[in-house]
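Take a look at the following structure, please.
With one protein chain removed, the remaining protein chains of the complex are shown where they sit.
Right after this comes chain A.
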Amino acid sequence: MKGRRLYLDGVSVVFDGFRALNNLALVVEPGEMRAVIGPNGAGKTTMMDVITGKTRPTSGIVTFGELDLTRMDEASIANLGIGRKFQKPTVFDALTVFENLELALKAPRGPVACLRWHLAGAGRTRIEEVTTEIGLTDRAHDLAGILSHGQKQWLEIGMMLMQDPDLMLVDEPVAGMTDAETEHTAKLLARIAGRHSVVVVEHDLDFVRALGCKVTVLHEGTLLSEGSIDHVQNDPRVVEVYLGR
């Protein structure tokens, strides 16, 4: 299995005195799929911001393999092999599905390289594969702006696949999806999981159960419980803050 281990230890993020993350620890092994759950404000999105370089931790260690992620910017971290799908689907509305995927395709990223870029056979084949994988073949030359909400989510997952990352961070992939779309997405992520490490943040517990992976529960910026879905659902602390209510 290729890939690197994601390691967070003692990570805190303080915004104006508010501790969004508080001494958080998390380890994701290469090729592992991990679900992260927790009530609103538990720090799930902040954790993703820290890993992808959007937010600098106030203290703590964040490494990917040997590399210190706290010293790198978003673009370098992305090129290192960490892809991210946002909670609110953000695709480029003014470009077609095909063009969105082409931008995400692993290739030199500088302005001059982009000016001289010519889509060769292998890249085209890869785009066709991913378009098929996410089920958007018929929409390939439509503008991304006219896709449905669910289709935008898939396109964004497709864009992450194009980057061929070692680690994929997926924030609420099924929010706002119909049951059929949710099922389709679970299958899509399960297919991907073998080839990449995947961290999924999600509220939908049925969906997390369908993923069938180890679950991490966050609460107030810190780790509350970790283990199988049955283990965490029966953990009295989890029941108290999150599931019981």
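Convention: contacts are C-beta pairs under 8 Å (C-beta built on N, C-alpha and C of every residue); 3 or more make two chains touch, one makes a residue touch a chain; residues count from 1.
What we mean here is this: contacts and distances are computed from a predicted model.
Enquirer: Which name from "Transcriptional regulator, PadR family", "Oxidoreductase", "Acyl-CoA synthetase FdrA" or "Urea ABC transporter permease subunit UrtC" does UniProt give the chain that's left off?
Expert: Matching "Transcriptional regulator, PadR family", "Oxidoreductase", "Acyl-CoA synthetase FdrA" or "Urea ABC transporter permease subunit UrtC" to the record, the invisible chain is "Urea ABC transporter permease subunit UrtC".
Enquirer: Considering the complete complex, identify which of A:Leu6, A:Val28, A:Ala42 or A:Ala78 is in touch with the unshown chain.
Expert: For the chain that is not drawn, the touching residue is A:Ala78.
Enquirer: Of the residues A:Asn22, A:Gln163 or A:Thr222, which one touches the chain left out of the display?
Expert: The missing chain is touched by A:Gln163.
Enquirer: Out of A:Glu32, A:Glu102 or A:Glu202, which touches the unshown chain?
Expert: A:Glu102
Enquirer: In the full complex, which bits of chain A touch the chain not displayed? Write them out.
Expert: 52, 54, 73-76, 78-79, 83-84, 86, 90-95, 98-99, 102-104, 109-112, 114-117, 124-125, 127-129, 131-133, 137, 140-141, 159, 163
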